[in-house]
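Excluded from the complex is one protein chain; the other protein chains are retained at their positions.
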Amino acid sequence: MTTRYDLAVIGAGPAGLAAATLAAKRGVSTVLLDEQPAPGGQIYRAITQTPVRNPSVLGSDYWHGADLVGPFRDSGADYLPGSTVWSVSRGLEIGLSREGAARLLPAKHIILATGALERPFAIPGWTLPGVMGAGAAQILLKTSGLVASGNVVLAGTGPLLWLLAWQYLRAGARIDTILDTTPRENWRQAMPHMTEFLRSGYIGKGLKLLLEVRRKVKVIGNVSALRAEGDGRVQSVVHRQGDGAEARLPADTLLLHHGVVPNINLANAIGCAQNWDEGQRCWVPTVDDWGATTVEGVSIAGDGAGIAGALAAEHRGRLAALDALHRLGRIDRAERDRDAAPHREALDRAQRGRVFLDTLYKPARDFRVPQDDTIVCRCEEVTAGQVREAVKLGCSGPNQTKSFLRCGMGPCQGRLCGPTVTEVIADARGVSPAEVGYYRLRPPVKPITLAELASLPKSEDEINAVLHH
Amino acid sequence: MSAHNRPDYDIAVVGGGLVGSATAWGLARLGQKVAILDEGDIAVRPSRGNFALVWVQGKGLGMPEYAGWTKGSSDRWTGFAGMLRDQTGIDVHYERPGGFMPLLSEAEVEARAAQLSRLHNQPSMVRYDYEMLDRAAVAKEMPYIGKDVVGASYCALDGHCNSLRLLRALHAGLGLHGAAYLPNHRVERIEPRDGGFRLITSAGELGAGKVVLAAGHDSARLAPMVGLSAPVRPERGHIIVTEKTAPFLKFPVGYIRQTDEGGVMIGDSFEDVGFDTTVRNGVTSTIAERAIRIFPLLGKLNVVRTWAALRVMSPDGFPIYEQSTSAPGAFVATCHSGVTLAANHALALAPHIAAGRLPEEFTVFSARRFDVPKAA
Partner (left out) sequence: MFQRLPNASGERVSFTIDGRPAEALSGDSVAAALFANGVQTCRSTPVSGAPRAPYCMMGVCFDCLVIIDDVGNQQGCQVRVRPGMRVETQNGKREIAR
């Protein structure tokens, strides 16, 4: 019988590393699980082993990751890299798969720190080879020192797009053009939040980065339509500025980005309630100030509980860990609140200016609600037009369109179509995404083999449910 | 009925799952003005979670009329699928290659043989052929069976379809026949009034000359409002689906089948747990282990989805079809093999409902069979 850890943390990004470090240092038995082979999460990917040795390429924000990994290594927490978590039961048993073998790992409290993923950016042609996420290109840079070559076009909006451009330039890579899709009116809407933004840490760094990129790369602004074209792979990008005419750019690589959204699949499959965040236009698990979800014993820290960025993720990790200590009976409420005070303050500081960024970089409607001929579900190759047809047949939400069209039934389990499908249905019905809802997910949230599933322990009553009814 | 209080619809069908949709399609096809009242996106709806078998063998022990009804539906299925395709262009992929029920020990073989001979020896049992096959005979059709497979029962009438396409085709067909599908109209109350019915829903009221309860589990609550009874309870069943795989399995093999899209569906389990649809790893694990004993090659495939759905079970497991005597024009239809029986619901049941009367032979399916007073 496996021992039951006091605390299991899933995800070794800033939130998970900080949570596990704090908890283990205070003496609770802690395990950190992550599917990556090394710690760092998305932002600090490959921090311990990147082949990119020149520190100025990835920038100092990246190297801050080392400040989290060091203390974690010394904390006494157990670490199981290469562990894919595919289920968490109501009894807090974690189903994980490691080196081709599945097992169940029980815990008394679980913190999900599974982070964010790039918001799906469905444009015609986005399934062509040569089109990928800007975040994906960044992962190739961090883990392998690979940069796109030939004609490289970046398109979209959001801080990560500009950061990647900056990192590419630092690395000596070439970018032909940046197609900036930030709608003009976003500036007007963001202005009221400017003062707060000016007091944040982003402004200096952000501006410098933006100016440097703009100086070196041609930027086409106010882009209102995008299409990737090519025979067997991307060869050109067709775009339109405002109401202007279409123009075409040659492209060997098109890197798309319009922000990140929480990775909610595991929380959803556990049964945690979630709500639609209108400001960030995405689903977020419903959590309290400590990251506690509606399921007893499960909390969420970091971007997985709503996008707030890497520094905030760290502090949210520590807050969730303190609350876990309290729930485990290790500290009383007063001690939790007292110890949390500096982290709360730091969190507030880290979140300053977030509303400005969210408002400014909110993707335009036409990119969130694609045209009929655009594929929205990459796995089952279902178009936005088919989703609209299903709405006409009476489908009122994504679970019905899923059963009518197989949209969301493929191996990605809706991660790459869910947000778009919700928006398309909401738009077609003329109601809010909140009313439309989201996929109801079930384990396994990541594929495991049938043989792995078959190898799990079974109770007599579970066997009888199948074999002796 | 005077012109000004003519009801909005000839018939209101409560429930847009497979039973309701098939029945409504059959009614609309006959020119009835039909409304289907359904819940929203999230509902306890086994129609989206079923196994898609059109299965005949082994059914009807204890009620031979059910065996006949099932075989009748299987016989109607080819024509039914053709009508749907002609009308909507949607191919529901009905195939009838014959089905195997795999048996993993001599004891299982004996038990199955005895069960089938009892079934077929019932008086007034419908006649059709089935076979008990030994391992060699099974291996001839499916050389990749596992070493534990001792034999199988086989029936040429068994088949399967793509049940999600079936649901979609029925909905598309309903639209083409001019029926109104009304989602997010959960029926709260039904009141017999002026020789017809008022249905009070979460999204307003409407009137209909007749009403068909095909609301699955919720029929238990609604039936007494129109003088009927539908004592159904949920029985949870787990299903596993693998990633798409090149075609390797032509036949439905009891609780294993490969879909036309390539995924392998694997069932099945039976639990009495109320309305809880939580997936239990130990149950899916048991299902997986048994499937690998039958087809060892399956072990390497990735599982992409599992789910638990709630079968609509009557006390004896057989369907309930009944008309109300106190509120004429009200009908109830409920069963747990909504795919197998879809052809019957559309082509055999609907015409009787349209005509306003279930004939004599439906009496065996009445819920009054459960009224037998308990022995003292």
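Order as written gives the chain letters A and B; numbering starts at 1 within each chain.
Note that in this section a residue touches a chain if its C-beta (ideal position, glycine included) is under 8 Å from a C-beta of that chain, and two chains touch if they have at least 3 such contacts.
Just so we're clear, the structure is a prediction, and the values are computed from it rather than from any experiment.
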- Since one chain is left out of the picture, which of the remaining chains does it touch in the full complex? A, B
- Of the listed residues A:253, A:274, A:386 or A:455, which contacts the missing chain in the full complex? A:253
- Option from A:133, A:363 or A:408 whose C-beta touches the chain left out: A:133
- From the list A:80, A:412, A:434 or A:463, which touches the chain that is not on show? A:412
- Message: Even though one chain is hidden, which residues of chain A still touch it in the full complex?
- Response: 35, 37, 42, 46, 49-54, 57, 84, 117-118, 127-133, 135-137, 139-140, 143-150, 171-173, 232-233, 252-253, 263, 378-381, 410-412, 415-416, 446
- Residues in chain B touching the chain absent from view: 243-246, 248, 262, 297-298, 300-302
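By our rule, only the chains that are shown with their structure count from here on.
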- Query: Distance-wise, how many Å sit between the C-alpha centres of chain A and chain B, to the nearest whole number?
  - Reply: 40
- Query: Which positions of chain A touch chain B when the two form their complex?
  - Reply: 87, 89-90, 93, 95, 104, 271, 390, 392-400, 403-406, 409-411, 413, 436-437, 440, 442-444, 447-451, 453-459, 462-463, 465-467, 469
- How about chain B: which of its residues touch chain A in the complex? 16, 38, 40-42, 48, 164, 167-168, 171-172, 175, 181-184, 238, 240, 242-243, 261, 266, 268-271, 278-292, 298-308
